[in-house]
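One structure coming up, written as C-alpha cells, with questions to follow.
Note that one protein chain of the assembly has been removed; the remaining protein chains are unaltered in position.
Chain naming follows the written order as A, B and C, and within any one chain the residues start at number 1.
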Amino acid sequence: SVPSIPAWTLSIPDRERLIQFAIEAKEGSYSPYSKFRVGAALLAADGSIIKGANIENASYGGTICAERTALVKAASEGTRSFVALAVTTDVAQPLSPCGICRQVIREFCALRMPILLVPAGYTIEKGGIMETTVEGLLPHSFGPEDLELPRTG
Amino acid sequence: SVPSIPAWTLSIPDRERLIQFAIEAKEGSYSPYSKFRVGAALLAADGSIIKGANIENASYGGTICAERTALVKAASEGTRSFVALAVTTDVAQPLSPCGICRQVIREFCALRMPILLVPAGYTIEKGGIMETTVEGLLPHSFGPEDLELPRTG
Amino acid sequence: SVPSIPAWTLSIPDRERLIQFAIEAKEGSYSPYSKFRVGAALLAADGSIIKGANIENASYGGTICAERTALVKAASEGTRSFVALAVTTDVAQPLSPCGICRQVIREFCALRMPILLVPAGYTIEKGGIMETTVEGLLPHSFGPEDLELPRTG
Partner (left out) sequence: SVPSIPAWTLSIPDRERLIQFAIEAKEGSYSPYSKFRVGAALLAADGSIIKGANIENASYGGTICAERTALVKAASEGTRSFVALAVTTDVAQPLSPCGICRQVIREFCALRMPILLVPAGYTIEKGGIMETTVEGLLPHSFGPEDLELPRTG
C-alpha cells in the first residue's frame, strides 16, 4: 500500500462549523427506500460551506448520495476548490462514503484534503470522528489525467 | 401509446425567466470529456428557480447531468414541489434529457409538468422551443408506487 | 406526442421462448435491499437469447437493473444487434423499465424494436402482456448522434 499523504490542518472553528453544517444537511435527506439519512458539507477555499443530502430514487440506480449532491451543487455554481468534507449519518459510529462518491470527490479535491466522518450525536466533548483523506479512501485512484495517457492497442 | 396528458400552463413572464436561468446555468457546466455543456432550471411551486449544470467525471459513469444537479440541489434543500423545467445546450435545436434524468424528474414532478427544451441562441422572437411533459418523455413510467405493489414469488 | 412507430413482428414461438427466458432470468436476481426481483431477456439478431437480472448494491446508486445486465453482457461479447426484449417481475401486472435502462437500451436497439412487459404468473392463455417499443418508452430520445451535432456557444 502507498505511503499515506498526511492531511492538511483545519482550524478548530472551521472544523466544528463544517461538522454542524453536515448535521444540518442531513435534514434534507430524501431516503424513503433505505430510511438511511446522510448529510455532507464541503468547505470551499473561499470559506463558504456547501451542504448536501442523499436523494434516493425508485430505480435505486438513480440515487445520488449526500457527498455527490454537495459536490455537483458547488461545482455547477463555479465553486471547485475545496478544503475539507464532513459526512454524517444516523449511525453512532463514523461511516464512510461509497465508492461512487469517492470517485466524484476525486475529480475536484486534492488527494490530501481532509475528510471527517462524524458519528450521529457528535459533540466536541464526546469526539469519535474518524479523520481520513481523499487518498486514504481512494488509494491508487483513477483520475482525469489517466484518460490522457498514451495508448497502444 | 397512452393518451398524453396536456401540460399545465406557464405565464409568459415565468416561462421567459425560467429559460434565462437555464441559459445562465449552462455557464456552470463542467464537461471536459464531452465538451457538451447543458444547463437546466427548475421553477418551484414557491416561485424560486433552481439552476443546474452537467458535472462530468473521469469514470464517465459518475457523470451527473444538469437536470439531476438541479433536482438534487432543490430536493436536498427541502424544495420538492415543481412547476416547470427548462433545459438548454450549445446545439441550435432542442435536445432532450437522457433517460436517467427522466427517471429522477419522475420521482419529484407531476406527469403533466411542462418541460421546455430550449435551442442555443434562443430569443422570444426566434422561438424554436420544444414543449413536452414528464409523461411525454417517460410514458408508462416506473415510479415510487410500483415498489409498493403486491408481489408473488 | 410523436406518432408512434409500430413495432416489427415476432413469431409466436420466438415470443414465447423469449418470455420463458425472462422468467428464468429472474431467478438470478440479487435484490436484498428492494426485495424486488426483475428478469430480462434479449433476443439477438442471430437467434441467441441473453438473460439478465437486477444486481443491487449497498450504495443503491451502484445498482444495475436486469435490462442493463442483459445488454452489457451481450454487448461485451460482441452481440449488439437485437430483435426484441422481454422484462418480468414478481408483480401481477406488466411493469416498465426505469429511465436509466431505457437510455442504455436506446444505445443499441432500433426505435421500433418490440419490448414485452410480462406480468408475473404469465401463461399464453392468461396473456396480459403489455407491448411497446424503444420509441414508445423513450420518445424524443437523446442518442449517440446528438453528441455529434454542431455546437455554438
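Some notes on this structure:
Definition applied: a residue touches a chain if its C-beta (ideal position, glycine included) is under 8 Å from a C-beta of that chain, and two chains touch if they have at least 3 such contacts.
All figures in this text were calculated on a predicted structure; none of them were measured in a lab.
When the full complex is examined, the chain removed from view is found to touch A, B, C. The missing chain, though absent from the display, is touched by one residue of C:Ile49, C:Ile64, C:Leu85 or C:Leu116; that residue is C:Ile64. Among A:Pro13, A:Gly47, A:Gly127 or A:Pro150, the one in contact with the hidden chain is A:Pro150. As for the chain not pictured, it touches chain C at residues 25, 27-30, 32-33, 51-53, 55, 57-59, 62, 64, 66, 68-69, 71-73, 75-78, 80, 100, 103-104, 106-107, 142-144, 146-147. Those residues of chain B that touch the chain absent from the view are 33-34, 56, 58-65, 98-100. Residues 1, 4, 26, 34-37, 89-93, 95-104, 106, 117, 120-121, 130, 132, 136-142, 146-147, 149-153 are the ones on chain A that touch the missing chain.
Keep this in mind: only the chains that are shown with their structure count from here on.
In whole angstrom, the spacing between the mean C-alpha positions of chain A and chain B is 26. Inter-chain centre distance (chain A to chain C, centres taken as mean C-alpha positions): 35 Å.
Counting partner chains per residue, chain C has residues 34, 98-100 touching two or more of them.
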